[in-house]
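What follows is a structure written as structure tokens; I'll ask about it next.
One protein chain is absent from this view; the other protein chains keep their places.
Moving on, here comes subunit A:
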Amino acid sequence: MTNNLTWVEVGPAANIPQQGARTLQTQTDRIAIFRTLDDQIFALLDRCPHKQGPLAQGIVHGHFVTCPLHNMVFSLETGEAQGPDDGCAAKVECKVIDGMVRVGLTELQAGLRHAG
């Protein structure tokens, strides 16, 4: 991941359901943006490291999400798989300013540069 992130505003945090997630379609992939019960916002690539499960569709509990396909549990803060499982979901930078969610994209994701 490059250091030069392009920050894009993707909408109000309030539009993401509590204990739920919405997605952001980038030029190269999809990002899952989660809102926890305590109203914190996190983002991971919407691709489970196990078999590409869409993490945005999982059950959100505490600061974790459970993949909908085979129930691996990932930390929303680090992307790290919990318990006995190995693996790491890719963490995406995000922040909330005045209630609006902003996500830090790479140049490829933002479509500023093209692959190849």
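Note that in this section contacts are C-beta pairs under 8 Å (C-beta built on N, C-alpha and C of every residue); 3 or more make two chains touch, one makes a residue touch a chain; residues count from 1.
What we mean here is this: contacts and distances are computed from a predicted model.
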Worksheet item: What name does the UniProt record list for the absent chain among "Sarcosine oxidase subunit beta", "ABC transporter permease", "Nitrite reductase large subunit" or "Oligopeptide transport system ATP-binding protein"?
Response: "Nitrite reductase large subunit"
Worksheet item: Tell me, which residues in subunit A touch the chain that this view leaves out?
Response: 8, 10-11, 15-20, 22-27, 30, 33, 36-40, 51-54, 57-64, 66, 68-69, 71, 73, 76-77, 101, 105, 109-112
